[in-house]
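My structure is below; once you've seen it, I'll send some questions.
Missing here is one protein chain; the remaining ones are kept as they sit in the complex.
Per-chain residue numbering starts at 1, and chain names A and B are given in the order in which the chains are listed.
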Amino acid sequence: MKPTAKEYDKLNQQASKNTKSYITIPKAFVIGGLICMLGQAFIDLYQHFGVEKSVASTLCSVTLVFLASLLTGLNVYNKIAKHGGAGTLVPITGFSNAVTCSAMEFKSEGLILGLGAKIFTIAGPVIVYGLAASALYGLILCIIRLF
Amino acid sequence: MRSYLIITEMEMVLMYLKVFLVGGLLCAVGQVLIDYTKLTPARILVSYVVAGVALGAVGIYEQLVEFAGAGATVPLTGFGYLLAKGVKEAVAANGFLGILTGGLTAASAGIAAAILFGLIMALLFKPQDKS
Partner (left out) sequence: MAIHMSHKLSRSTIRLTNSPAIVASAAVGGKKEGEGPLASCFDILCDDTTFGEKTWEKTESRMQKDAVNKALEKAHLSTADIDFLFAGDLLNQCISSTYGLRDLEIPFLGVFGACSTMAESLALASLFVDNGIAVHAAAVTSSHFCSAERQFRLPLAYGGQRPPTSQWTATASGAAIIANDANGPFVKEICIGKITDMGITDANNMGAAMAPAAAQTLQTFFQDTGTSPADYDLILTGDLGQVGSSLLKELLNRENISILDNHNDCGLMIYDLERQDVHAGGSGCGCSASVLCGHILNEIRQKHLNEVLFIATGALMSPTSVQQGESIPGIAHLVHLSSVKWA
């Protein structure tokens, strides 16, 4: 008997191995946590040199973005990410990796329509919807201020 | 003097522990979403940023940043929080125009860094085969 699409989906789920979450989740936790600790170390370091707290936080982001971009270029970031999963995806380093890897990948289609146009293939939505959400918040603030 | 130093060291250890736990937890939630939902990484990142904006708007994320420092600012929710914070300040200063200027102004360093370093690395390096 030929199975229905529903039955087949059930068979498929039985045949498909699940991700070993007891490994992936702790790994993501530890690697993500370590990246954040590294970020804190940069903040403390910059503050130690007399930089103001909010500037130190911005400099920390820039430093992490730089390091992730460099490691992406050196083909190292994806090797860490194989283990890190969300631990390397969720921190700002993941955003940097998404931008740099797209730029590198599509360079072969030219500097303008390849690299330039496709640099935000993956990271673009983050800016689009982050900006949209913040603009909505701003609009609500403005409306509240009217009353 | 000596006891004062020990306390600050203790405080520092505690701070880094908080950074590790909060940052790690935010990443672990992302991994749960990857493993148990069919959400693609791009969707998860968008959700994180939007969640960061929302939590920033209602004032919760501010407290998390004070509690865990980089543990809250480094994950992409922190990027959303930054956008919300920027809009709030800009609207307070410039009214309606702040809706447009606030977000990107606050996030400008991170975005510009990602673009410029991305461009430089792409000019310097070639993608390699995975093994």
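Things worth noting here:
Note that in this section contacts are C-beta pairs under 8 Å (C-beta built on N, C-alpha and C of every residue); 3 or more make two chains touch, one makes a residue touch a chain.
Since this is a predicted model, take the numbers as computed values, not measurements.
Touching the missing chain, out of A:Ile43, A:Leu59 or A:Ala81, is residue A:Ala81. Only one of A:Gln40, A:Ser61, A:Asn97 or A:Ser134 touches the absent chain when the whole complex is considered: A:Asn97.
Mapped onto chain A, contacts with the missing chain fall at residues 1-3, 5, 8-9, 11-12, 15-20, 24, 72-73, 75, 77-78, 80-82, 84-85, 88-89, 94, 97-98, 100-102, 104-106, 108, 121-122.
Within chain B, the residues in touch with the undisplayed chain are 34, 38, 41, 127-131.
Note that only the chains that are shown with their structure count from here on.
Residues of chain A touching chain B in their complex: 18-19, 21, 24-37, 39-40, 42-43, 57-58, 60-62, 64-66, 69-70, 72-75, 78, 85-87, 89-96, 98-105, 107, 115, 119, 122-123, 125-127, 129-131, 133-135, 137-142, 145. Residues 15-16, 19-36, 41-42, 44-46, 48-50, 52-54, 56-57, 68-71, 73-76, 78-80, 83-84, 86-88, 90-91, 95-96, 98-100, 102-104, 107, 109-111, 113-115, 117-128, 130 of chain B are the ones touching chain A in the complex.
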